[in-house]
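Missing here: one protein chain of the complex. Every other protein chain is in place.
For reference, chains read A and B in written order, and residue numbers begin at 1 within each chain.
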Amino acid sequence: MYRKRKRIQSRYGKKESHSSKQKEVESASSLAENVDYIKESLFQSADLKKRSVHFDGREGMLLYIESLTDDKRLWKEVLQPITRHREGELEEILPAVDIKPERDLTKGVDALVDGNSLLFLEESREFFILGTGAAYKRDIKEPENESVVRGAHDGFVEQLTINLYSIRKRINSPRLKVRFFEIGRIAKTKVAMVYMEDLANPDLIKAVEERVNTITADTLTSAGFLQEFTEDAPLSPFPQHLNTERPDRTVAHVMEGRVALLLEGDPTALIAPVTLFAFYQTPDDYHSRWIVGSFVRAIRLMSFLIAFQLPAFYIATIAFHAAILPIDLIFSIKGSLEQVPFPPLIEALLMELIFELLREAGIRLPSRVGQTIGIVGGLVIGDAIVKAGLVSYTMIIVVAMTAIASFLVPSNEMSASIRILRFPMMIAAATFGYIGISFVLMIIFIHLIKIHSFGTPYLAPVAPLRIRDMKDTFLRFPIWILRNRPHDPHPKRMEQESISREWNRRDP
Amino acid sequence: MLRKWVCWLMIASVFLLPGCWDQDLLKDARLVYAKGYDRSPDGKVIQTLVIRRVTPGEEPKPLNTVHSAVGSTVRDASESNLLKIDNLRFYKFQVELLGESLAKKDLFSYMDVIYRDPEAPLTAKFAVVDGKASDILQQKKVSEKLIGEYLVKLIESGEEQSTFPQETVQSIRPKMLDPGRDFVLPDIKQKGKEVVIKGAAMFHGHRMTGTLDPDQSILFTLLSGEPGKSARFSKKVNPGKVTNPSNYITVSADGRKVKRKMKVNVRRNGEVEVDLEVNLPVTVMEYAQDRLDEEKQVKRLNKTLSKILTEEADEVIGKMKKARCDGLGVGRQLIAYHPEVWKEKKWSRDYPKVRFHPKVKVEIVGSGILN
Partner (left out) sequence: MNAIHTCSQETGIYYKGMEVPWSVNRAELPRDNSLFSSCRHSSGPVSSPSLTMSNPWAKGGGWISVLISGLAVQITILLLWMLLRRFPSSTIYDIGSLITGRFLGKVLALAYVGYFLMVGGTVLVRAAGIINKWILPQTPRWALVSLVAAAAIYLGRGNLRTVARYYVLISFLIPFFGLLILYGYSDVDFSYIFPIGEAGWANIAKGATETVTAMYGFELLLFVYPFVEGKSGGKLKAVSLAVWFVTLFYTFVTLTGLIFFSPEGIQYIPEPVLYMLMTFQVGVVDRADQIFLSIWFPNVTASIISYIYAGANGLGYLFHRGNHKKAIFYAALICLVISLIPQTPAHVDRLSKIVDQLTFVFIGGLPVLLLLLAVLLRKKGGKAC
């Protein structure tokens, strides 16, 4: 890892020096020269518009990219005042726009592609960057893949500022800190790192910062890129950042001392460090009463085991250890198996394949056609495949159970990882029976023990064992018992609640 | 790098090369539901297997097929059965019948194959057949029920009603090997087209040495302190005609409430005495004379029943002594608490000399919804 980094540094130099190395181009005093330079920098792009103005008795030129600029604003807040006043201090004339004087033309180009417009004046080495960018906003909607029954129904959108607004609105504390990075050698993407200054561990912040800064890709198109560049164990099937589109979930994690990374143009927040169990928690757990929340969470964790073990367990049972079935069950299973021509592994793989096909087809199709898929899958395949004697009834039940269990995971990423894991599991079960299952489970758990998310053991608080943190792991204890923050992100302050129910104690 | 590849190759080869050494598909298995053993006149073992099959289709229907084969040992007989039936699997058999002719020989040598097999279901039931086990199994069906299920239900209901103690293939093994304890198995027989409980078969060491009638075997389970859910008796408690039902009383005892005390005492001269006391709280189920609200009457019935049962207990113990069956585990108590005495005894000779003092105390505690 270190070796690799050194190589990168030698090729590009340090990230900071890399950007400063970019040649600075002093603007010329001639208007035409400057305009030509800008035009050339954009390779004569057709959507670069210019408009001549008169100001202070000088010739001037306003340059902007049509597609990125808010036409109305440009007219109302820039052109109109300039044509009316004709002279004076620009900042006084244009009170509504952000004005920045600049001499470096390359910076001007960068600002231009960001949506700003440039005002050049004849015989002046200084030009002005005017903030006239257009913003097309999507409505703040509840994310479809993370909907909850009760609680907040807003979600992140593609615009970073709005996402930051959603977070800031929830944590109105001066200690919430936002830091920006611009990642990408060619197309720059804004990445925001959000954390609580007084909670997040400085080592963690340093680690995140370092990993984000070393990214030297041409562009970051989605959060997935950021995720793969910064993961501890990129070959692992398990995600090591929590992806969420919910501001409330993000805020809850930030308040536990974790760091959230947000990306311009992507409605997901990446939260790190996380543990395996974070993927099995939802905001719903905390919205309902704690008994209900605990029950639901216990069921969800059970689904973790069902989702990748049930088919394997079934295969091992009917191919190796049928003796463990009770006498009444064994004959009904045997009856349904009697006609099936395949060995159990093939039977299971066939069903899993059909299921994955249906699932993938269902995602890509528009929702109206999606119903058809449901009918085809449920009726035609489910019923016909048994009648044709290709698959047994019990296998269909097993595969259906597995599918339901895998969709129970609140995180889509984790759900996909688990669906993948059941294939090696099934092969092992078909080779060694229960011992095979045992072996693969062992390997998976060894893997889980070995990997870390930004230095936090992935299986905390189970291994390393920390019984105090179990309160919010397998079950959700009442909130007033969760006095301390979970230990795994190593927050600076542990206490998160102290005497909220003091009134109860004082009452006789 | 090389090491890494060797590792991967190792794992891959384990899973992909030959694979499935031990695969034993349930689909192909012919599952034995019940089996029976008889002894042919020339000393060979006759094995009769009931194989349960399921008709394929949406609504599977159970079917039975019965096969018999002869061999010089149990395993040998199975081998000859295997010639006829492929994929024979014993891991789910529920009941094993032993012909009387075989039970009177060394049972342990016939059982060895089961105890040695890691797949054998050790919770299967056992029964001794008065007659031939194969005759019962060949019936295939008893009153619309498949023979295997029928036998299991028969034995289970016998256990519930305390007709015989609850024994399985595994639970008799320690008793067979323990010199200070013997066991008792269900005894059934064929009667016309039906199979009925005949009582219990007593064993000494590895051999069957006697039988008990159903009434006696109920008393035996009470004396041994291991009754089933309930125990019922019908006894004649009034003088008068034997044919008049109102001279009889039927009572039922709740198995969990029966208290038994056994005390083994050793006299100075080495004689062993056993005090057996059974407390039997019973509910009246049938008593046509119905004057149970009178305390005097109840007391009389208690006394009469206790007397009758105590006498019968004496009889049962007599029979057990005759069969040399130490079903109560007196010898075990001697080993555990009087090891010096035990060392001097030769139990199969000395057991009949033990003096038992059985005492059954019946107490009517309920009388149904009538008084």
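A few remarks follow.
The working rule: a residue touches a chain if its C-beta (ideal position, glycine included) is under 8 Å from a C-beta of that chain, and two chains touch if they have at least 3 such contacts.
All values derive from a computational prediction rather than experimental measurement.
Checked against the full complex, the one of B:Glu79, B:Asp178 or B:Glu315 touching the unshown chain is B:Asp178. Remark: the omitted chain is touched by one listed residue; of A:Asp70, A:Glu146 or A:Asp232 this is A:Asp232.
In the complete complex, the residue from B:Leu82, B:Val196, B:Ala288 or B:Ala336 that touches the missing chain is B:Ala336. Within the full complex, the residue among B:Ser40, B:Thr55, B:Thr123 or B:Asn265 touching the omitted chain is B:Thr123. Although one chain is not drawn, its touching partners on chain B can still be listed: residues 3, 6-7, 10-11, 14, 21-22, 118, 121-123, 168, 170-171, 173-175, 177-179, 329, 332-333, 335-337, 339. Counting the whole complex, the residues of chain A in touch with the unshown chain are 1, 201, 203-204, 207, 232, 320-321, 323-327, 329, 432-435, 437-439, 441-443, 445-447, 449-450, 452, 454-457, 459, 462-466, 490.
Going forward, only the chains that are shown with their structure count from here on.
Centres computed as Cα averages put chain A at a distance of 66 Å from chain B. Remark: chain A residues 317-320, 322-323, 325, 327, 330-340, 343-344, 387, 427-428, 430-433 touch chain B in the complex. Across the interface of their complex, chain A is touched by residues 14-15, 19-20, 22-27, 29, 31, 52, 54-58, 60, 62, 91-92, 94, 119, 121 of chain B.
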